[in-house]
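Each chain you see keeps its place in the complex, though not every chain is here.
As written, the chains take the letters A and B, and residue 1 is the first residue of each chain.
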Amino acid sequence: MCRFLAYTGEPVFLDTLLIEPASSLVSQSLAAREAKTLVNGDGCGVGWYGARPEPGIYRGTLPAWSDANLASLCHQVAAPMFLAHVRSATSGEVSMANCHPFAYGRHLFMHNGQIGGYERIRRSVEAMVPDDLYASRRGNGDSEAIFLAALGHGLDVDPLAALTRTLAACTRMMHANAITSALRFTAILADGDTLHAIRWASDDHPPTLYWRHLDTGIAIASEPFGDSADCWEAVPPGSAMTATRGAVAFSDFAVA
Amino acid sequence: MCRFLAYTGEPVFLDTLLIEPASSLVSQSLAAREAKTLVNGDGCGVGWYGARPEPGIYRGTLPAWSDANLASLCHQVAAPMFLAHVRSATSGEVSMANCHPFAYGRHLFMHNGQIGGYERIRRSVEAMVPDDLYASRRGNGDSEAIFLAALGHGLDVDPLAALTRTLAACTRMMHANAITSALRFTAILADGDTLHAIRWASDDHPPTLYWRHLDTGIAIASEPFGDSADCWEAVPPGSAMTATRGAVAFSDFAVA
């Protein structure tokens, strides 16, 4: 399992959330409380919205705790919306191209979970990626494939519906291939204005997802962190949380 | 354009051919005489046949001239057949997964050239990769795709025919997509016993390919190197050279 953090609100320096808090994402990358794999040492990445229409991206293959560039970047850059991810590889080798978040245009996407038996349906999943996006595929993991497929399913227009359609198609492929392991999908999708957080699985074990109000905005994370860990609320399984300009809304997220 | 070197014969230390000669592959990676791009600084790799059925592989993203691990490995390892490649990226980002040579089972493959307009036919080329190999695809460049597609076209049984079929299919895809730039293919294929060197292009400009007898065996390279550069002979365009246990044979290589 990977771990991640997303923020939206007034601009804050990235390190105030990613590095300084007790059990922050970077220290979490070394030892965590709830995740099932012990270590997230298979690369890390941050994406942030700044003065440009497209987000900035930094991704590296070093473990987060030893990446001096990541530390300096997070200390210098303040942003009103950002995503950060530390990876524990389940599909796709350790390479920059397989590090989250993934970017396309204004969109950023990161994922915690996995498609059961992915290697057996990889070809079918990649077949959903539209032609004009196929060329931009750089990695070889399941997460990037889901993101690009969802872009082909209308993520630009209706993100949650596009993800639902994509996951439904993946579920059908898994059935068709008699794959019995689960599809687990806890993910963050952002475009600079709106941030969607989804927690869903085909079984009863969607990866954890928490959120809380901060003084300056809203944080969403795979695990609580900071001194006041009790202030975090779980995002319920089978639901999506949407944060836009300070307002938070919840909706069911079901995959037919 | 990339550069490469292959050797077959009595076991020799890799550095005697890759590093020590005047204008060796590693020094070539910094400045070359015939290649069209100035620098081959986009990664490097070697594959060699040792005591195991499968070849050993080392690939790195540093330029060959600054890779201390490559230097030590080439100084320590002696092999009766090996391939080495320095990359100047034309398709696929700089990553270990895109560095040549590529390996599958006993086979090693490396390529110098490019498929014109690859991004427009990438999906069709990758569709030729058989299901059972698709999952093992790690990179995103044209060279690995050709290799895996050729494995699906019978490379195990008749390597040259499989490559011919694969390139013919690529050519048809390029025509169908009105791609006018050329498909250029100078490549080495090895399995530990036999080494095939192919020089072919859809236009009149296949990348250069030379070979020569050494005291201990046969060297094939994208460019002559060493003090006696005049001893090298060009492999003619549209032909394949096959070296197996000291014997060298030439055959036409045409793509219908």
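We adopt the following convention: a residue touches a chain if its C-beta (ideal position, glycine included) is under 8 Å from a C-beta of that chain, and two chains touch if they have at least 3 such contacts.
All values derive from a computational prediction rather than experimental measurement.
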{"item": "Full count of same-sequence chains in the assembly - 2 placed in this view", "value": "4"}
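Simple rule for what comes next: only the chains that are shown with their structure count from here on.
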{"item": "Inter-centroid spacing, chain B versus chain A (mean Cα positions, whole Å)", "value": "38"}
{"item": "Chain A to chain B touching residues, read off their complex", "value": "93, 95-97, 119-120, 122-123, 126, 131, 134-135, 137-140"}
